[in-house]
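Missing here: one protein chain of the complex. Every other protein chain is in place.
Labels A and B are assigned to the chains in the order they are written; within every chain, residues are numbered from 1.
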Amino acid sequence: MLSAEIIYGLTGVGLFTLGLRATLLQASLLARILAINVCGAGVFLMFVSIAYQGLAQMQVPDPVPHALVLTGIVVAVSATALALALGRRLRESKDE
Amino acid sequence: MNPLLWMLLDLLLAAMLLGLGWAAVATRDLKRGLALFIAFGLLLALAWARLRAPDLALAEAAIGAGIAGALLLAALRSEPQDGQPAAAPSRVFLLTLNLFSVLLAVAIAWALLSALAMGDGVRLAQAVTEHLSQSGVSNPVTAVLLNFRAYDTLLELAVILSAVLGVLALGPARPGYRLPGPVLYGLIRWLVPLLIVTGGYLLWVGAHAPGGAFQAGATLAAAAVLLRLGGVDAAGLPAAVVSRWLLAAGLLAFLAVGLLVTAFGYGFVQYPPDLAAGLILVIESAATLSIAVALALAYIGGWPSRRAQSGSLHTHTTEGGTH
Partner (left out) sequence: MIDVVAVGLICIGIGFFAAGSIGLLRLPDLHSRLHALTKADNLGLGLVALGIALVTGSLVIALKLILIWLLVLAASAASANLIARHALDRREQP
């Protein structure tokens, strides 16, 4: 019987790798930024799987990884915004 | 519920996550990829709910799927796609990359599984539950974010601030949207006040239930995105002078509270237990506004144009023109 933390943890590994592969493979900047976001989702999923394992020990999942992932989600979106702004500037300076 | 049924549900959700993630990054059509990415974010929120992380589910639905999707869609709209695809990668490169990906996946999976197998080690969760009563809040995630690991959150607010400063420095704002039709206009009129109320509720409830500054800020930012889509260029943000202060308010309030307690003999951001609840609420309220303004400005892509700052949804509609 596969436990939930193993299923979701391995899903996280899969998402991380396929995101990383696409980041290296894609040509368009926007597609790369999208792929990095999928990559990050994979990392978050691994963290939360490890947190979920705490359920067996203390009836609640470990809140510390949850807090880290919450910070991670917000940082990921601000990094995405910055990357998109940089990309836009790059394209504009090429057009000139 | 039957454990076998749970496992089937987990496998189904995991397969859908992997399938959508794969489809989102593999498609050549970026618009399709983005739509799939937003769907992926919503499913991820479902996975967080399943893994008993409701705080994350709220944040993912609002930020990961909502704001990030809106950001990427806005970028796609203003950037004409270069029609011809880049030269296909060479066979050798593709082979190496695939080999590397598989090896990496196996290595990480091995590391993860051995970490999971160790299982019953000492968890920080024990320390959190022991000290939760002194933290001023009863939601353990909020306690970790705003009290036990307050340094992390302080620096995170600094990261968000600097990312937005980067966006503002690179900007001018993206062009706004034309005026909405009556249906979207009606929806916005109803949804924006509702989102503001929901934001306030999430901020307040974060002390003892899932929610908090990040979710509340993202909800307010969603209202701003909606306003902008409805043709309000300033997206409901106050004048630039006020917005600048709001943008910095979270970090400033955090630093001020952190330093203030040192005057009474406590460590930096080490709150006296009796006052912790109030101090956390002050910091969270300021952080909510900062995050909302930061995400809204990141979506706009720069300072909104002067002309629109005096306008509101109503005056725009009565003008009746498009821009």
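A few points about this structure:
One rule holds in what follows: contacts are C-beta pairs under 8 Å (C-beta built on N, C-alpha and C of every residue); 3 or more make two chains touch, one makes a residue touch a chain.
Being a predicted model, the structure only gives us computed values, none of them experimental.
Contacts of the undisplayed chain with the visible chains, over the whole complex, involve B. From the options B:Leu4, B:Ala88, B:Met118 or B:Val183, the residue with contact to the chain not on display is B:Val183. In the full complex, chain B makes contact with the omitted chain through residues 181, 183-184, 186-187, 190-191, 194.
In this text, only the chains that are shown with their structure count from here on.
Once the centre of each chain is set as its mean CA position, chain A and chain B turn out to be 12 Å apart. Chain A meets chain B in the complex at residues 1-2, 4-22, 24-28, 30-31, 33-35, 37-38, 41-42, 44-46, 48-58, 60-64, 66-71, 73-82, 84-89, 91. Taken in their complex, chain B has these residues touching chain A: 3-4, 6-7, 10-11, 14, 17-18, 21-22, 24-26, 30, 33-34, 37, 40-41, 44, 47-48, 50-53, 55-56, 59-60, 63-64, 67-68, 71-72, 75-76, 78-79, 81-82, 85-86, 89, 94, 97-98, 101-102, 104-105, 108-109, 112-113, 115-116, 119-120, 123-126, 128-129, 140-141, 143-145, 149, 152-153, 156, 159-160, 163-164, 166-167, 170-171, 212, 214, 218, 291, 294-295, 298-299, 301.
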